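The full complex has more chains than appear here; those shown keep their coordinates.
Chains here go by letter, A and B, matching the order in which they are written, and residues are numbered from 1 within each.
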Amino acid sequence: MKIFTQIGSLSCPDKLGIVADVAGFLKQEGGFILESNQFGDVTTGNFFMRTEFIPQAGAPPFDSLKERFKPIADYFQMQWELHRLTEKPRVMIMVSCLGHCLNALLNKAQMNNLQMEIPCIVSNHPDLKTMANGYQTPFHHLPLSSETKEQQEEQVLALVEEHRIDLIVLARYMQILSPSFVEKMKGKIINIHHSFLPSFKGAKPYHQAHNLGVKLIGATAHYVSEILDEGPIIEQEVTRVDHTASPEELVTIGQDIETIVLARAVKWHIERRVFLNGAKTVVFR
Amino acid sequence: MKIFTQIGSLSCPDKLGIVADVAGFLKQEGGFILESNQFGDVTTGNFFMRTEFIPQAGAPPFDSLKERFKPIADYFQMQWELHRLTEKPRVMIMVSCLGHCLNALLNKAQMNNLQMEIPCIVSNHPDLKTMANGYQTPFHHLPLSSETKEQQEEQVLALVEEHRIDLIVLARYMQILSPSFVEKMKGKIINIHHSFLPSFKGAKPYHQAHNLGVKLIGATAHYVSEILDEGPIIEQEVTRVDHTASPEELVTIGQDIETIVLARAVKWHIERRVFLNGAKTVVFR
């Protein structure tokens, strides 16, 4: 049954009757709702909605459905998308040397727990080539120095184009992307930062956490914005530590949290559960 | 704005068009949706929906709204209710000797974190009378022996009638209610059991947990059914313990979890977020 499922997602200024008109449209077109979420943000006046539905027998074909929804979308000034669940997003994973996040993402994709294609992995180091090979995934070693940064990003963007990439996941890619790169892929780059933001931005967050003696350490998955470690937060999690943990042990303990948080954020993004809401996100889990 | 808010909740056999018709009705009647949740259970074929909305200027009065919704309700064979947020449910709390749950519930009601009236507290022991007095809440000491159980329950039911009680909360009331009492108040009694059910039903669950050496202990809030500790689960939570904790320490550690779990379940019930779904619940958090 899942194979026919379609997902509609939209955001627009909040107004009386949006749910009525969207649900009324689906009823009329024979769309049986499996799951539906909506949220009106009273502070910004924005409205968000996501609906999973199955076309009943006799329902119009996909493209026709899109066409017929247009008048409603226009009336409410919606930003909207309609997808078939079978269309798997195409995801590029970027890494440096540490493989815990990459390893989990590859395994989850293989087990179909993350419904995505991974056409390529990009790294500024060669270390994780063997892991990529183990999962039969193309690995591009694109090294990087301060002089060659611009060039390297062009190579990455060429791969993005070539492979029609929908999402870039920075799975502990320890490089700062240029503003122009970020601009080009706005809302399409997810990073994992190894702290509970807004605490401990920048380098060596576990060492910062150790110095302060916090009793929980965490990780944050967020969309990349032009300001380092400040993009809209998608997911966060923490785990308990105590005074006995050295900074090196915090690094190790934190890796499990990073792995889980990043995988959740990617899952929700590719299931179209995440909406940008100014500097924040709406996540229909 | 909250003071005008109305909450509609319904369940019925799942079918094409329920959301459309409910949302369409609200649009037509000038009801602006603040929050809406729905869930169709594919295993049982039941559908559940809860909507918070604000009547716009010119919307029909409350009673008229109810009348006008009837045809839709009838068509879909709905069990349904419509409430004003200002109608506070009337809650009887039953306790024995331990006051941690009662103490939290009284405080939360006083701080308006739980929007409910507490017309009376009932106990089979006198110990918590002082606490009830501290919160200016009437306390009925109704002692109980195996011979007087029937009589005592009649006294409780008389109080239920007198005070038009909507919900009974067993806040560590260490007595088993008779099947006829439970039957009369079906779906209107919430109990807190001091284990993570289905583990450790019955007496002394923390001692059972200690004997087995579990690494987390928990608590479960559930509706009371005719079978001990088996009613539909509303909420559960756990906390970490280790080998050093004696059974007595587990009792103490667990009290915080019991307090939180029970308060959450009561909150969700009185906000009409909990639906019975066979032997389980649907909770729109």
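To be clear about the criterion, contacts are C-beta pairs under 8 Å (C-beta built on N, C-alpha and C of every residue); 3 or more make two chains touch, one makes a residue touch a chain.
This one's a predicted model, so the numbers in the text were calculated from it and none came from an experiment.
Undergrad: Could you work out how many identical chains the complete complex has, if 2 are displayed?
TA: Altogether, the complex is made of 4 copies.
We take it that only the chains that are shown with their structure count from here on.
Undergrad: Between chain A and chain B, tell me the centre distance in angstrom, where each centre is the average of that chain's C-alpha atoms.
TA: Measuring from centre to centre gives 37 Å for this pair.
Undergrad: How about chain A: which of its residues touch chain B in the complex?
TA: These residues of chain A touch chain B: 16-17, 19-21, 23-24, 26-28, 30, 32-40, 56, 240.
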